[in-house]
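With one protein chain withheld, the remaining protein chains of the complex are depicted in position.
Showing chain A:
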Amino acid sequence: MKIVVLVKEVPDTYEARKLDSSGMLARTASELVPDEINERALESALRYQDAHKGTEVVVLSMGPESTVKTLRKMLSMGADSAVLVEDSSLAGADLVRTSAVLAAAVQREGFDLIVAGNESTDGRGGLVPAMVAEHLGLPLLPSLDTLEITAESVSGSCAIDGGTLVVNAALPAVVSVTERSAEARFPNFKGIMKAKKKPLAKISLADLGLSPEPGARSTVTAAVERPVRAAGTKIVDEGQAAQELADFLAANRLI
């Protein structure tokens, strides 16, 4: 079994996110770390590996050279090898470009299962896993809260309005997991010391047989920071509170 985990490096969410002057997320405004959702994705893969020796877990990322740090952390948690797709023309790549490049890279790598996070914690569309699956012509099990992998198939459950969906697919397949999925382990000291000896391949677009093209077909025309939260409406009960509450909800089309 070979599992490829898709990983994105994001600014640490403990710190406030900031936009730069062009309206893009300022990635250097806070420390860059592996997206927590990807650590959970890796955890799902590692749990299968713990129980099934011989399972190979590869972490794959598209990003700048600095992403090596994030990949090393995933290697120290237990992944066997890492692949970084790095190309200056990929800076600012949009969903379409990103998913095409990732699909080409996982195809080059080979896999039985691809595990991704359902959406990243920084700039997000929540569509990359689906688009990668589409490129590969494979089934997608999206936003899984639980995940079970067997030699031939993958299954899990995801929350939907008013219920839970239990889904499964034969391998090969693509799945994405939510922040309710497996809690990630801490890397241990031995893992950290071993990580630097594990293979980390850097590949370019040329290695993937892709030609450089603009990273994004879309253009950002404007971006605004989320407005500061204004104080809410306070209703003091002077005998009319129930009516006022109902009016408020109705006025806002909430009832």
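By our rule, a residue touches a chain if its C-beta (ideal position, glycine included) is under 8 Å from a C-beta of that chain, and two chains touch if they have at least 3 such contacts; residues count from 1.
Everything below uses one rule, namely that contacts and distances are computed from a predicted model.
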Options "Quinol oxidase subunit 1", "Acyl-CoA dehydrogenase family protein", "Glucose/mannose transport system permease protein" or "ABC transporter ATP-binding protein": UniProt name of the undisplayed chain: "Acyl-CoA dehydrogenase family protein"
Options A:I192, A:A216 or A:I235, residue touching the unrepresented chain: A:I192
Positions on chain A where the hidden chain makes contact: 72-73, 76, 185-190, 192-193, 195-196
